[in-house]
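Have a look at the structure below before the remarks.
With one protein chain held back, the other chains of the complex are shown just where they sit.
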Amino acid sequence: MSILGTRVVRTEDPLFLTRGAVYTDDLTDERLTGALHATFVRSNVAHGTVTSVDASAAREAPGVVAVYTAEDLGDLQPVPPPLPFLDPGFARPWLVPVGGRVHFVGDLVAVVLTEERYQGEDAAEQVVVDIDPLPAVVTTKAAATDETVLFPEVGTNKVAAFGEPAPEDFFADCEVVVRREIVNQRVAAAPLETRAASAAWGEDGRVTIWCTNQGAQQAKGQIAGWLGLDPSLVHLITPDVGGGFGAKIGADQEYAFVAWLAQQSGRPVRWTESRSENMTGMLQGRAQDQVVTIGGTRDGKVTAYSLEVTQDCGAYPRIGTVLPTLTMLMAAAVYDIPKVHAQATCYTTNGTSIGAYRGAGRPEATAAVERAMDLFAAEIGMDPAEVRRINFIPAFTEPVQTSSGATYDSGDYEAALDRVLDAAGYAELRAEQARRRERGDVRQLGIGISAYVEITGADSGHGTAENAQLEVHPDGTATVLTGTSPHGQGHATTWAMLASEQLGIPVEKITVLHGDTDRIPDGGGTMGSRSLQQGGAAVHQAAVELVEVARKRAAELLEANPDDLEVDLANAGLSVKGTPGTGVTWAQLAADEQLIVQTTFTANAPTFPFGAHVAVVETDVESGKAVVTRLVTVDDAGTIINPLLAEGQRHGGIAQGVGQALLEEILYDEDGNPQTSTFADYPFVSATELPSFELVEMATPTPMNPLGAKGIGEAGTIGSTPAVQSAVVDSVAHLGVRHVDMPATSMRVWRAIQDAQKGSTN
Amino acid sequence: MQVSMTVNGQQRTDEVEPRTLLAHHLRDNLGLTATNIGCDSTSCGACTVIVDGLTVKSCTVLALQAEGSEVTTLEGLSTDGELHPVQAAFRSEHGLQCGFCTSGMVMAAVGVLADNPNPTDREVREGIEGNLCRCTGYHNIVRAVLKAAESGPAAGQVPSAKQEVTA
Partner (left out) sequence: MIPAPFDYVRVSTVDEAVAALAEHGEDAKILAGGHSLLPIMKLRLAVPSVLIDISGVEELSYVRVEGDEVAIGATTRHHELEKSEVAQAEVPLLPHVASRVGDPQVRHKGTLGGTVAHCDPASDLPTALLALGATVVVQGPSGRRSIPITEFFLGFFETAMEEGELVVELRVPRTGAGGWAYEKFTRRENDWPIVAAAAVHLPDGSTGVALANMGGVVLKATAVEAALAEGKSIEEAAELATEGTSPSSDMHADAEYRSHLARLLTKRALKVAAGETEASTAESTAA
């Protein structure tokens, strides 16, 4: 029986559970002996001109070795914006100089190096920074007016625009048209491990940088570029990483800064940010204002759909700027809508920069169209499941192109919906809902349905390719080198399974290494749910190729015809067909000559996992508080290699979706001061807000890689967010409510009920 | 100032500042880095350890407040290489992904089971309300705690001649 598809517990865990994983702040590498601690001084004003930075008192503080302001940066050039089409005026200085502008609370003004960790905060407090405030631009609405231009050299707050407005007559032939402004709010990625980096220069003139990141190779290239270093001088290592969720894609400027500080000071330097710093300094997610317009016939056929996106890029536009293009690509989602239009405009504001966050542009697309479908269903008085059925792209096993320009690989959206409704007991839920409405219960039931499809394995800077190296050692163990960058996904276990499947070497004897640019110079990291379908496929391919290399060697050794040899899994080697146990092991074949394969797997195209979720909430209509009581999901990601780990990915994604739908939001006051910069203020979803989830199986393989696997990491979030939002609205729909924006807090729900009862438009 | 405590069964006396947090004392002075710091508002619980039989957030305890105490961290939970029932259950149920919250979560789970050896799903969730996890959605963590409970009272105890985790 193949090991693939079985629930293998993780090889990572024995260490993680006893000694603990080794994250960047845990490192005790001898190269970091005597390291100084870096503490940044950050702006506490969102928008303003720096009038003075006085480090004199700080320089005298206990343990201070040096304080750097913008005057002390020597030849360092501001970091150009990361995307080629962005105006160079959006470059970010290393430290904002006197006369320069800070662009968000958290912007860097100075940095202190101290002998000990605790001294850093004391000294940083002594750096006196004076900033003349300027009007803060907190919303994209305000940004769009250009009344306060944030980057004068650019001349406008508009960063980018994609697509054109819809033609005037786009909905002309629709019997029913519904238009709604909705919000996909700014959220924090909030991995439990904050950002951290350490750097040490060697006598050989090379720098070793350790940092918590989702792709060592990409980060190395960026840091080398920013510092003007030949890449060969940079050795970047990602130790164990405590979560990323997209926010640790690409290097952050602080990581490069640490390397530069180590060079300047002649000592290793370590940096770990506090959570408060993280909640302003780390890339955040979503932040789209959307206008959805949906039109069709009274009997449920949608004939036109339009999505207008206004993307908040935050300060110093980064990868968040292009995420709307993914939103636009996936606008049609699972539906066969003849006319789909999408358009996006991106603005800079005085908030934290926006980047990728679990789904990165795709949850926004699904949330929008699912809301639109529900609004359309409510308008024509049809059951939301029924409306979806009428409009699904019919089941397909060959690629189909959608009206928003994506080419999906395989899918059966109606089957996914059928399965989840069946598992949820949809009819009985509606009956219970009706009973409670009849009785006028205080606790009303809401049922939310979502159907989704998402793009995984898209080119995130590394094409659709990944490499792997596989070596079997003379002692019978094996080592895999992968270009992926796991941070909880369990690649060490799964890649070992893939190698084990071909070779018969037990998983415990297979070591998987990643994230060391000296050992693995090329790699695409882990993001966009690409790892299994590209990185895993590469490991599988390497194993297959290694078998062939071994076969030739074995044939010589055994003086046999290579075609007469077969893989002998039980004995981890090759034997003559029909005579297992009499051949030669991989270990033996590695005795005199390395038995090693390096390979690159290139997927034909991205893949499109899909699914359907049902969320059930109970809402206290007197207080507005909604509680999720059930979350039933179908998440079809093709062939599942390790169901235990795949389920874990679904669970985590679902939870983050509930968090966005019900609780989480990054807020600023009108001066751009963050209101949610600690975990006490930012309502990070905890165990008591979630039920246990009900996962339903469905696996439609993809033709895009030999494993038949699609990506799973982000799908859960994409499906659950709209399902939960929809459930909350549904729970009070009988009171006249048609929409509640996310997060659907109790106050928002209560107010929606009040407004609806008073007859206000909702 | 000097502080003496027993950590994972070993007597220690060290020099600390009054403001040295127990979490930093364990990590930086004693090299016990399994205990992690995930926030600065006493919210996330990644720093949870057991002091004199009770789970506490070590980021909000001064090292000096643990004078004379018995402290157990994740590193002290297994005996002679054998996993504690909670550790074993976290593995079998896949109750961890990136692992950063895990040290605190496991210690908090031991505390939950000390207080309530046979919790319901809801009681487990309330018991870990002070521990945040971004990766797992808590589903498998709850399963792990319930699974650990099946192994009996040992799931709520820490290995030490004297130390029984009290409610």
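A and B label the chains in the order they appear, each numbered from 1.
Following the convention adopted for this analysis, contacts are C-beta pairs under 8 Å (C-beta built on N, C-alpha and C of every residue); 3 or more make two chains touch, one makes a residue touch a chain.
Worth saying up front: this structure is predicted, and the values here are computed from it rather than measured.
When the missing chain is restored to the complex, the residue among A:180, A:389 or A:443 that touches it is A:443.
Check B:5, B:32 or B:61 against the missing chain and you find that the one touching it is B:61.
Touching the missing chain, out of B:35, B:48 or B:157, is residue B:48.
Looking at chain B, the residues touching the absent chain are 1, 17-19, 21, 24, 40-42, 45, 48, 54-57, 59-62, 64-65, 67, 108, 111-112, 115, 120-122, 126-127, 129-131, 167. Touch with the hidden chain on the side of chain A covers residues 118, 121-122, 125, 274-276, 443, 618, 620, 622-623, 625, 627, 629-630, 663, 667, 675-676, 678, 680-681, 683, 685-686, 688-689, 691, 745-747, 750-751.
Everything below uses one rule, namely that only the chains that are shown with their structure count from here on.
Per the touch definition, chain A reaches chain B in the complex via residues 9-10, 12-14, 16-23, 25-26, 28, 117-118, 190-194, 240-243, 245, 274-276, 487-490, 644-645, 647-648, 651-656, 678-681, 684, 686-688, 690, 692-693, 716.
Interface of chain B with chain A (complex): residues 17, 19-20, 24, 27-28, 31, 33-44, 46, 74-75, 77-78, 83, 87, 90-92, 94, 96-103, 106, 121, 124-126, 128-129, 131-143.
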